[in-house]
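One structure below.
Left out: one protein chain. Kept in place: all the others.
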Amino acid sequence: MHKVPIGVLGASGYAGRELLALIGRHPAMTLAFAAAGTRRGERAEVGDRVITFAATEDAPLGDAALVFSALPHGESAAWVGSARAAGAKVVDLSSDLRPGTGLAGAPAVPYGLTEVARDAVRGADVVANPGCYATAALLALAPLAARGLIAPGATVTINAASGVTGAGFTPRRDLLFAEVAEDFRAYALGNTHRHASEMRAVLASFGSDADLVFTPHLLPVARGILATILVPVAELPHDVLAPWREQYAGEPFIEITDEAPSLRDVTRRNVMRLTARPVAGVRRPMLQIIAAIDNLMKGAAGQAMQNANLVLGLDETMGLPS
Amino acid sequence: MHKVPIGVLGASGYAGRELLALIGRHPAMTLAFAAAGTRRGERAEVGDRVITFAATEDAPLGDAALVFSALPHGESAAWVGSARAAGAKVVDLSSDLRPGTGLAGAPAVPYGLTEVARDAVRGADVVANPGCYATAALLALAPLAARGLIAPGATVTINAASGVTGAGFTPRRDLLFAEVAEDFRAYALGNTHRHASEMRAVLASFGSDADLVFTPHLLPVARGILATILVPVAELPHDVLAPWREQYAGEPFIEITDEAPSLRDVTRRNVMRLTARPVAGVRRPMLQIIAAIDNLMKGAAGQAMQNANLVLGLDETMGLPS
Amino acid sequence: MHKVPIGVLGASGYAGRELLALIGRHPAMTLAFAAAGTRRGERAEVGDRVITFAATEDAPLGDAALVFSALPHGESAAWVGSARAAGAKVVDLSSDLRPGTGLAGAPAVPYGLTEVARDAVRGADVVANPGCYATAALLALAPLAARGLIAPGATVTINAASGVTGAGFTPRRDLLFAEVAEDFRAYALGNTHRHASEMRAVLASFGSDADLVFTPHLLPVARGILATILVPVAELPHDVLAPWREQYAGEPFIEITDEAPSLRDVTRRNVMRLTARPVAGVRRPMLQIIAAIDNLMKGAAGQAMQNANLVLGLDETMGLPS
Partner (left out) sequence: MHKVPIGVLGASGYAGRELLALIGRHPAMTLAFAAAGTRRGERAEVGDRVITFAATEDAPLGDAALVFSALPHGESAAWVGSARAAGAKVVDLSSDLRPGTGLAGAPAVPYGLTEVARDAVRGADVVANPGCYATAALLALAPLAARGLIAPGATVTINAASGVTGAGFTPRRDLLFAEVAEDFRAYALGNTHRHASEMRAVLASFGSDADLVFTPHLLPVARGILATILVPVAELPHDVLAPWREQYAGEPFIEITDEAPSLRDVTRRNVMRLTARPVAGVRRPMLQIIAAIDNLMKGAAGQAMQNANLVLGLDETMGLPS
């Protein structure tokens, strides 16, 4: 079988390495190149191969039919342009092309929240892969927005906690084991996280005028995101899980459960798992949603692979063990 | 110096052991007895002493001038009565005597949120020590409630995460290391946690009619609680931290900081540390509060010691290194 | 394709659950039953199925062509007999049938250190699956013993550390998260661990008269064993890794590396990874060996599956992603 040559920019970070692992197991893809910035020239074990990272500027972009860019925010957009000029399609994991947070002047491209935007992704040459927190929150909110269930003018509260791989593979003192273990912290206080803008812009495109308050937290775990979401609703659905069960019926990467999901249920898997409950003891009807994803899989590399499969006309689930 | 004899019921759990350690270091207290239920007869290292747990029913209640009860919810109230009958004063760490969650028919006793209820505690024979989550949330909300700043009819959102010692020293499969590590979960979904009732009842007593939605989470850390609280306010205070700085001026166990606190800042210390921020990007004014305590110290044994000191007419800070 | 029906006794423990997961992914096996002791009747998620544990005494042993027993030491041997009487072949993960630690009167059966005892396993009806620590130590020592390299009369020192799943899925206070995190302890002091006897008996069968001193330790990680082994040798091999590279050439589940392996290299994989170094600064020649396995995979369920494949005449690697 002919295999599609794939390139990875920013391959030495956590998302990049996850992409390399997925490509290594993909039945229809082969690695054309893996490039890195500061870690150029370093070697890495990828499955049973040992590869050497090329420098980003030496990446043979034209050798790839599709390029994943896991470059840092602000750096990625220019390389997306170069890859396109070299004839490659692109799935961009940075925030540079996303709604709400995109660089000024960046082209408008489909936002690859796959289960919601499948058709737009299928025909695209470039896809903006959603942020990890935004993926969890927006997959959770989309069925409510689509049914007009979010109370008009409501404030949606999103508290989420992420494993430290979400902060990247950068040597920082505050990410050392001895600093993170036995700790837990909120950050981006005051609703200032980049993903808040991303969520707001996309939720508006779903037709909701709700305000969003998003507070991210850093967990002493390697991977995983748990989002706890409160949504004032116009009225409580008769069957509380019906909006999600209906919208995501047959979706291979969405799991709606009666029990509350936890990180352990989704780690190393390309799924979102979600439950919801009516909120007791309050005057106005509200739903509480708990959604869990692996930040590196459904929140990054896994969803990027769903999008790449669609862009290349392959089966969306290829190379992604459910 | 004459030392006050102190008894501990439920001494073998995490809060009980913390109490034993505090009593051991207290300049004006001496341990009269330490009693346990299922672990009666076991030995424990307390500072440089080795003690043996008496059975609860063998505890010489009359030997103590004050008894701490860290017995389980539902069991504690009866022993509080026995201790009172034997002439001892009591600080009860269970929920049996607390507002909102107390046992039917239990006596009304002061709620020992020390910084808020100091005068009531000082004259009491029995004090209901607040729950760990409730301590963090209510110390955070009290200054806003006292100033009428919480928007009328508002919904206050409290997300909190606790270390596993909050779940007690009970051998449960779901609390084994291999189950908790690398995981994070919400529990008591739908606003059903016992502390939600406790918070609601106390907040009402502060004069606020706000709804409360409380979602607790289990962290893969041993100790600590971080609460992330959103409060719709009538208007934003000019100086966002002023309500807390004013109300808690001079308090030895409250720290108001510009930087966001994390568990590490408060671990093994009897303090609450707090910051607040205005929430950006929303139509109605809101404050975001981050409050951190050690669930076993300020959230249990430490606050209980503050209360015991007051009940006994001692300096409130005795035996509590700030 | 016809699938071989497989039963699991002791299915609710950590090794049992790993076996269930492997069976679920095995192209030539199907689950006939999963039985448990105290957790009978409980449900478990296995891949995308939800199963209910039968009681051990209700397990339909005759429905299985092969039974894995992950029952506790001392209980397993009797059920191995029952399964044999019902016509099933057996891979026993307990110590009941192992050399050095077997129950009195238990039958002599092949010791399933697969890479060393493949031919004996292939023709067997019952296989004693090695202990987790013994697997790491004996796979490391076998090539030296086979070449007569261990110094006569030497003392071989084996220090090993295991993740807590090695202690089983039993609710014990000393295995709670808050007790294990941030701790590290040695146990079975004085060379008294059951695996020390097992290692000694098997090493003697390899023709070495060496003394063994084995010290196990408990790590604050979920899974993995790292063994640090010192072996006085008759003389240093010219190429220090040659004994292992030669003996294990072509082995799919053995990785000999120049770099020191760590738990992370082998977690969730059915491999042993090993390196060795000559010891500097000592008068008598010694080798230092570092060997890593996943205690639940190569140290338990994975090696059991290798053995089961051989017993059933299947390809040894089936269902075991390298």
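Labels A, B and C are assigned to the chains in the order they are written; within every chain, residues are numbered from 1.
Everything that follows uses one rule, which is that contacts are C-beta pairs under 8 Å (C-beta built on N, C-alpha and C of every residue); 3 or more make two chains touch, one makes a residue touch a chain.
Quick caveat: nothing in here was measured; it's all calculated off a predicted structure.
Every visible chain touched by the undisplayed chain in the complete complex is listed here: A, B, C. Note on the undisplayed chain: of the listed residues C:Arg43, C:Arg172, C:Arg185 or C:Arg245, the one touching it is C:Arg185.
The residue touching the chain not shown here, chosen from C:Ala34, C:Ala161, C:Leu176 or C:Val311, is C:Ala161. Of the candidate positions C:Arg43, C:Arg245 or C:Arg284, contact with the unshown chain belongs to C:Arg284. By the touch criterion stated above, the residues of chain A touching the omitted chain are 14, 163-165, 169, 171-173, 175-182, 220-223. Think of the hidden chain as still there; on chain C it touches residues 153, 155, 157, 159, 161, 179, 181-187, 189-192, 196-197, 200, 211-213, 215, 217, 219-224, 226, 228, 230, 232, 260, 262-264, 267, 275, 277-284, 286, 288, 290.
Chain B residues in contact with the hidden partner, per the touch definition given at the top, are 48, 181-182, 322.
Methods note: only the chains that are shown with their structure count from here on.
Chain B has its Cα centroid 38 Å from the Cα centroid of chain A.
Chain B and chain C, compared by their mean Cα positions, are separated by 46 Å.
Across the assembly, chain B contributes 179, 181-182, 220-223 as residues in contact with two or more other chains.
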